[in-house]
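Here the complex is missing a single protein chain, while all its other protein chains stay put.
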Amino acid sequence: MRHQPGECHLQATDVQERLFADSQQSAYTVRIESFEGPLDLLLYLIKKNEVDICNIPIASVTRQYLEYIELLKELNLDIAGDFLVMASTLVQIKSRMLLPPVAGEDEDEPEEEDPRAELVRRLLEYQRYKDAAERLAECEMLGRELFARKFISPEIADLKTDDAVPEVELFDLIQAFRSLLAKVPEDTFHEVGAEGLTIADRINEILDLLRGKESMIFERLFIAPLTREYIIVTFLAILELCKLKMVKLLQANSFGVIWIVPTLLESDISEEELLDRQAP
Amino acid sequence: MTGKPLESVVESLLFISEVPLTIDRLCAILEEHERRDVQGAVERLREVYAREGRGIYLAEVAGGYQFRSRPENADYIRRLARGKTFRFSRSALETLAMIAYRQPITRTEVEYLRGVDSGGVLKTLLEKKMIRILGKKDIPGKPLIYGTTREFLEVFNLPDLASLPTLRDIHELAEQYADVEQAELPLEGPADEIGTE
Partner (left out) sequence: MTGKPLESVVESLLFISEVPLTIDRLCAILEEHERRDVQGAVERLREVYAREGRGIYLAEVAGGYQFRSRPENADYIRRLARGKTFRFSRSALETLAMIAYRQPITRTEVEYLRGVDSGGVLKTLLEKKMIRILGKKDIPGKPLIYGTTREFLEVFNLPDLASLPTLRDIHELAEQYADVEQAELPLEGPADEIGTE
């Protein structure tokens, strides 16, 4: 299980004192609720040290970053994997900074990018959204400063709603399916691989194409885009439909056109069905 | 606080409350105000909303006060109701999910998974045009098989069925949640082959 960054809570002021004991502000203690992640921590260190973000003293920032991680370990706090990934990135950048710049043999060769450039871009980009999040929080929010009527008025409650438009999100649908599967005893299941529904999809498309028609030329089901996958899926869909006895394939002579013929008309079925399947 | 702001607060409260608010209740909320001031504010609001050409009035119902729309506008309210949205019931959503992910599927298969009779909910879904009958399955009893409709795709804003998120997609969002492995129906039938790409 991965740990959420928010789990790294630091509240004891002595932690900060130790962490920044060597900085010029060692007497100044700050309260840190939590760092949202490694980028958040880095931004903090940069501000703390009053350094130019475009010219980060990578050695000292890396040292402070690692000290923080060490401190978390000492305090037996969970360290999110993401913090460790950043630690190794920092160490990597630091070692690249130590290498002498490669003298370009060719004048036209583009200058090697500062090893810190990517990190600086990410930090600034992160700061933008951190900023935006703060301003979002300043919005007058529904349920906080503003309230609306979120209930059905008595005037409208009793009106018939036969043609009501469903309002539902995909997420709700999947959650319903998930919870349903959770209820079924596990031993009745076995795993399958991919969750592709392309064949079902094709079956529906073919049935749509056939709707209201007496027959259709087989080749019409193989119109572009003719990818390998599309052909296979269409073919499997037709096999499935044949197996279900929902279509028949007919060919007048051995080199003639193949016809696909629906064997059931939907209208016949649904009436019959609805008659004997009344709601209990 | 002078009269005006009190009137504003009372207006907010009456507007937001799901049930008619009695003077007692208003006074309990506005504890720093005199009962007669609260009563006065309600009276003034009643007058303001009683003016001609307003679409709302402050009705005295069930011993309390509540904003209501004017009965003269009822015809239009009915038109609004026509485009009303509804939320699926839990059982409807479960059944729809079952059909979406396991189509073509029979009623027996749906009921096996849900563990309850699903005739009524299937009928509702047929009426709402979320599912349709694809045909009959070629097994004894020739049960009907169900699948989703084009309207289903429209409601969920999906270009096609292949765009349905997989269970795995959602599963990954919630690793800390109880595991539900990607599973297939234990029943024989087309769903098995169709479930794989």
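For the reader, a short list of remarks on this structure follows.
Labels for the chains are A and B, by order of writing; each one numbers its residues from 1.
Convention: a contact is a pair of C-beta atoms (placed from the backbone, for glycine too) under 8 Å apart; a residue touches a chain by one contact, two chains touch by 3 or more.
Being a predicted model, the structure only gives us computed values, none of them experimental.
When the missing chain is restored to the complex, the residue among B:Glu60, B:Glu154 or B:Asp169 that touches it is B:Asp169.
Remark: the residues of chain B touching the chain excluded from display are 4-5, 7-13, 15-17, 29-30, 52-56, 67, 69-70, 72-73, 76-77, 79-80, 83, 85, 157-159, 163, 165, 169, 172-176.
Counting over the whole complex, chain A has residues 2, 4-6, 25, 28, 30-40, 43-44, 46-48, 50, 52-54, 80-82, 86, 120, 122, 124-137, 139-153, 155-156, 169-171 touching the chain that is not drawn.
Here, only the chains that are shown with their structure count from here on.
Computed centre separation for the pair chain A/chain B is 25 angstrom, with centres defined by C-alpha atoms.
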